[in-house]
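One structure coming up, written as structure tokens, with questions to follow.
All protein chains of the complex are present and in place, except for one that has been dropped.
On to subunit A.
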Amino acid sequence: MSAVVDADAVTLARRAAEEVTDPEMPMLTLADLGVLRDVALEGATVVLTVTPTYSGCPALATMRDDLVHRLRERGFADVDVRVRLAPAWSSDWITERGRAALRAHGISPPGAAPATEGPTVLRLLPTRRQVACPRCGSGRTALTSEFGATACKAMYRCEECLEPFDHVKEI
């Protein structure tokens, strides 16, 4: 295979992989979530590299299946999905497009992730975040629980429009 054809193949593989969406937040692609770290060709094999969001994220299995399925659909018979553990996934990796998609679907995107170097501050009071209601835009929101329907989300409510909503946690 010539270098030009190879480059085309990688582009096509990347395009296909970047279409795959998160199984639990389908408005978001794995690329926009920051889980899809790399697309490369090793001989005839497409090598996809992913970094899990949380250690126990059960969606990782489905993500892998979906990636393999999509690539095969596009004619790539050999697909290898590999895990990259370091650096650990951070909510800072969610792209601007991803954040806009979350907001458009009623999920509040994360703020800046806390520093992990130096001492980890014990937070005895509910975490204070500048969270705007994704429905009405009000800043009068309150944390219901730091843990939500998936590992990556906290539960909030809006004190203006009174609707509950999810917030993707900073990590």
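As a convention for this text, a contact is a pair of C-beta atoms (placed from the backbone, for glycine too) under 8 Å apart; a residue touches a chain by one contact, two chains touch by 3 or more; residues count from 1.
Simple rule for what comes next: contacts and distances are computed from a predicted model.
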Listed names "histidine kinase", "1,2-phenylacetyl-CoA epoxidase subunit PaaC", "ABC transporter permease" or "ATP synthase subunit b", matching UniProt entry of the absent chain: "1,2-phenylacetyl-CoA epoxidase subunit PaaC"
Selected from A:Ala16, A:Val46 or A:Val81 as touching the chain missing from the view: A:Val81
Per the touch definition above, residue among A:Leu12, A:Ala132 or A:Ile171 touching the missing chain: A:Ile171
Subunit A residues that touch the omitted chain in the full complex: 47, 49, 52, 54-58, 60-62, 64-66, 69, 72, 80-89, 114, 116, 120, 122-127, 144-149, 151, 155, 169, 171
